[in-house]
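Every protein chain except one is present and positioned as in the full complex.
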Amino acid sequence: MEQEKVVIEVNHICKQYKVLKKGEGIKGALKGLVTRESRLVPAVDDLSFQIKAGEIVGFIGPNGAGKSTTIKMMSGILTPTSGEILINGMDIQKKRKEVVRNIGVIFGQRSQLNWDLRLGESYELLRHIYQIDKAQYEETLDVMDQILGIKELLDKPVRQMSLGQRVKGDLVAAMLHSPDVLFLDEPTIGLDISSKYALRKFVKEINEKRKTTIILTTHDLADIEQLCDRLIIINHGHLMEDGNLSEIVNRIAPYKTLVVEYYDEYAPEHDKCELCFHEENVAKYRFGKKEITAARLIEELSAKAQIKDVSIEEAGIDDIIRVAYGQ
Amino acid sequence: MSRAGIRVYLQVYKTQIIRSMTYKFEVYGNILMQSIIMLASAYFWKALFKNSDTVKGVDVDTMLIYTVVSAMISVVLTCNVERRIMTSVDKGTIAIDMMRPVNVFGVFLAEDIAGITALVFQNMLPILVIGCLFIKLPTPAGPAHFALFLVSLFMAFWINWLIACMFGMIAFWTLNMDALIQVKKHLIRLLSGSIIPLWFFPAWLRNILEWLPFAYLYQLPLDLYIGKYPVSSAQCQRGLCVQLLWLVLLTMGFLFLQKRVTSKVMIQGG
Partner (left out) sequence: MKLLRELFHYLDVTAANIKIAFLSIIEYPANIIGWLLSNPIQFLVGFATIQFVVNEFGAINGWNYGQLAFLYGLSVISHALSMIFFVNGWFMGWWVLDGEFDRMLTRPMSVVYQFFFTNINIFGITDLVPGVIVFAYGCQKIGFCFTLANVFQILVLLVGATLIRGGVYLILGSTSFWTRSAIDFGAFTQELFDKTTMYPISMYPEAFQFILTYIIPIGWVSFYPVSGLLGIENGLANGQVATWITLFAGILTMLVAAGFFKLGLRRYESAGN
């Protein structure tokens, strides 16, 4: 594997926002006219990591955790309060114009297409902005047509498009200049199932076909499960976890859940596991993989009550999030 | 109107005052800009009067008072109602607004009066202070003139608000009104005497303007303030009568339009 080249290097970035204090009522408003109190709120605090070429990295974290701020700093939109971000070895703050030539950006619910015009007009403008020559433009469009079927939309005014079609239009717009790195901030927010599917398929295929490095933030855990090789969990502006999905699961949520259906409502307790759910005949036991095996647990439970059916749930991303967010 | 209804309007009034005070930079920026514009006008007149003592029966000092008071009146004649209606229709929230138990136009009025209340302190007083310091103390012609000025200013406020409100209602029939709003704004600015008094206009134009409502926004209150005509003069009385006539006409027009608009919304749902 030649996935060794580091594309993005984030070194000790911090970002603080200034938040104005506002008084209450008319008195507060009057006071606000003369004084100006503000405090600094850290959104990202000393974050460092590296991303290698061809990776698909998912950023998750609760609202206000700093993931959007981080992705916006990486794509050159926000200036870090301190620290540096190198993309292809270049500081994005110092060489913005050069760096952004090689990145593509998609922000959910925010389009870069011209609402009033045909989709093709927006692409034509991008072609001039990124100085893409005609042949290469056609070639990229061919590739995108295979993945998303974009060509039939080129002559359609954007305002007449469905949301799903607009999403496709935006995905292609971000890829026209064949960037090495693609940032997606909450790309699936508000999309219906088929559009989500198209988006995920697109991300997978451009990653495979074009070796595009992909960084995305999301609230949709299915995005992570289906797409990401690597997961970065951020909370309170700190990096909580960084690794691949199963590795993180094994480390911070090393347990499985046994779902048992009994013949009657009595569900026995067991001292090596936790009875975490019990309603009517169904009970769920969460057990550590090192504490006890599933076979043993079933055996010991069946000695205490008659079991009708069992199934085992692996710890998933929700469990990680529950642990990592401390909820 | 019920007690509860009044309470709603008062609540709107209070919130709106607070809201307009939170934009500190806007407040200071407005004061600065309006002062500059007022000073520029004052020097414009000073330059013109350099070689003449009185023109059209007015001397330079009166003209300076005119400038300061005109800037202060502009505060009373600010309103946001047309924009409010437009955005409300644009976003389609107007139907919900109109279903509420309080009259939506009453809410808009309360908001505008609140905005003006805030502006009296934020703009009018600073303008007065700056006007006194750098231009001239704007003393009214006399107590009777001042009393009539207040009456006329009160009517001017209503005329201005009703015009704006009815203008905003056009939004129920056509969508993009930006250009129309600009036309109205500039016509008022130029044909109301706010910058250049209508006495300087040629007679034929003046005769037309006397029958249009614009002159009753700035020109009449200003004439009364500076004492252009004696209190008992025919011009004075006729002016106030025509102003009252416009007020009545516009109120009737407003009530009629409000009915039309309400039934339109109820049928189409906005």
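The letters A and B name the chains in turn, as written, and every chain counts its residues from 1.
The definition used in the following text is that contacts are C-beta pairs under 8 Å (C-beta built on N, C-alpha and C of every residue); 3 or more make two chains touch, one makes a residue touch a chain.
These numbers come from a predicted model, not from an experiment.
Among A:96, A:251, A:289 or A:322, the one in contact with the hidden chain is A:96. The chain omitted from view is touched by exactly one of A:50, A:79, A:244 or A:293, namely A:79. The hidden chain makes contact, of the residues B:10, B:33, B:241 or B:255, with B:33. From the options A:6, A:40 or A:129, the residue with contact to the chain not on display is A:129.
Here the missing chain is touched by one residue of A:9, A:84 or A:121, and it is A:121. Annotation for chain B: contacts to the undisplayed chain at residues 23-26, 29-30, 33-34, 36-37, 39-41, 43-44, 46-52, 55-56, 176, 178-180, 182-183, 186-187, 190-191, 195-196, 200-202. Along chain A, the points of touch with the absent chain fall at residues 17, 43, 68-69, 72, 75-79, 96-98, 100-101, 103, 105, 107, 110, 112, 114, 116-117, 121, 124-125, 128-131.
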